[in-house]
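All protein chains but one are shown at their positions in the complex.
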Amino acid sequence: MPTQIIINALNAVREQKPLVLNITNYVVMNNTANGLLALGASPIMAHSRDELAEMMVFSGALVINIGTLDRLWIERMVFAVEQANKQGKPVILDPVGCGASQLRTQTSRRIAEMAERLIIRGNASEIIALAGIESRERANSKGVDAIDASETAMDAARHLVRHYHCNVVISGETDFIVGEKSEISLHNGHAMMPCVTGMGCTLSALTGAFAAVGESTGLAAAAVLGVAGEIAAQQSAGPGSLQLKLLDVLYQLDAETLTQRLSISADGAK
Amino acid sequence: MPTQIIINALNAVREQKPLVLNITNYVVMNNTANGLLALGASPIMAHSRDELAEMMVFSGALVINIGTLDRLWIERMVFAVEQANKQGKPVILDPVGCGASQLRTQTSRRIAEMAERLIIRGNASEIIALAGIESRERANSKGVDAIDASETAMDAARHLVRHYHCNVVISGETDFIVGEKSEISLHNGHAMMPCVTGMGCTLSALTGAFAAVGESTGLAAAAVLGVAGEIAAQQSAGPGSLQLKLLDVLYQLDAETLTQRLSISADGAK
Partner (left out) sequence: MPTQIIINALNAVREQKPLVLNITNYVVMNNTANGLLALGASPIMAHSRDELAEMMVFSGALVINIGTLDRLWIERMVFAVEQANKQGKPVILDPVGCGASQLRTQTSRRIAEMAERLIIRGNASEIIALAGIESRERANSKGVDAIDASETAMDAARHLVRHYHCNVVISGETDFIVGEKSEISLHNGHAMMPCVTGMGCTLSALTGAFAAVGESTGLAAAAVLGVAGEIAAQQSAGPGSLQLKLLDVLYQLDAETLTQRLSISADGAK
């Protein structure tokens, strides 16, 4: 069942070519735009309050990524989320480095509080920090790098789901897709993926494309990127090749490959 | 004849290594700098009013790309165009997303109005929006993505040429190079090119390099990128490979390959 949902969602993105509005960090703008194009969606990167209201009207989703944050950009993000709410569009929040500074933690919470149709995509340490759950993981935090998802992270995700009425994706060696009614584990991906900067940011951007066509759990994006990433990594001598082959594989990904490769544990209704 | 002009212009860029000053968007800064280097030119990315006047003196052309616009950057662009005018240097305007917001349309027009030696490079929907010509194309606009050039776009380009005394390049499946005295169609390129973000932005940057050595129609850049892009795409499994192979092919491009590959229809004097 999940496999068919993912395939249908991929087909829908390629047919509808949804416009995804991104307010993201300087480091990954190029990657995420290319990731969206390779998937079949249309990226738009914009940040000015003088045009966000207009652009939100014809965009299918808003992706907010706080990777290179400052006060000026926070205002823009807040304004953009207001426009998304006004248009009834989904918001994907990528709380990059949440927990590494008060600024990031507070901004992530502010945006999560505001967004009416919300999906949060982060690694375990970011999800834990966003939920405000103290743990050994936080003390060991290596900034924006991923740590393995753990029971602490799952508890944090469940807390976020209840508190913000949102869906949460914890990405890591295993990805966890946590919603009010189901929890799904995804075992695709490859150990070399964290050696490419912005792989999580690309996942958040793709989540926006799928949300724009009605797949609002975060599952399809995690599945598609996990499968494409593991294929690309197996063909790559290192992270440089991985970054570009990922786009080639995303571009060519078909239902047969997804069906063969997907490794999903659906924990079903709770 | 056009082929020889293009080859001579490429040789001139490689010999003179002109410095091209870029005020461009965050998404493509890396690509366009690498595109200029692979061609044989010298990119400089700068935006501060505290240094643009100095830098314009020793730069050969100014490229203004409005892909990630805000008020702060508009002021910088306006100031830079003033400096280019003062130094008698050509200005290349890339009106990214013109028509997708009032901010972009108005800013594009303001810069087009100011620049004394102007080349405009956009896709059909941007050129139509810049000219203010209403059409079915606008209503179907998918933001910053290209739609096919059409008669409407050609009419828009001719309007811009007359109104701003500029040259216009409409890029798409067929590129149109429109000037006061001639209209040229270029049939190179590849359908995969729009799947790489910023391919048009790279074209605008290369247009700056050629303008800096005196080829001010936009033809040479469109020809060189079209040929390099189609060779690179034929060697690529997807847009990731295309992005990097394009730089390899640009770096190695020679007169023989251009002569073999170029597909130009020169409509001659009107």
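Some points to look at:
Each chain carries a letter (A and B) given by its place in the written order, and its residues are counted from 1.
In the analysis below, contacts are C-beta pairs under 8 Å (C-beta built on N, C-alpha and C of every residue); 3 or more make two chains touch, one makes a residue touch a chain.
Everything numeric in this text was worked out from a predicted model, so none of it was measured.
Contact with the omitted chain, checked across B:Ile5, B:Met45, B:Val78 or B:Ala237, is made by B:Met45.
When the full complex is taken into account, the listed residue touching the unshown chain is A:Leu69, out of A:Leu36, A:Leu69 or A:Leu186. Across A:Ile6, A:Val63, A:Val91 or A:Val196, the single residue that touches the chain missing here is A:Val196. The chain that is not drawn here is touched, among residues B:Met193, B:Leu246 or B:Leu262, by B:Leu246.
Even with one chain removed from view, subunit A keeps its contact list with that chain: residues 25-28, 30-31, 67-71, 97, 100-104, 142-145, 194-198, 236-241, 243-244. Within subunit B, the residues in touch with the undisplayed chain are 17, 19, 26, 29-30, 33-34, 37-38, 42-48, 50-51, 54-55, 58, 243-252.
Everything below uses one rule, namely that only the chains that are shown with their structure count from here on.
On superposing C-alpha atoms, the copy subunit A sits rotated by 120° relative to subunit B, to the nearest 5.
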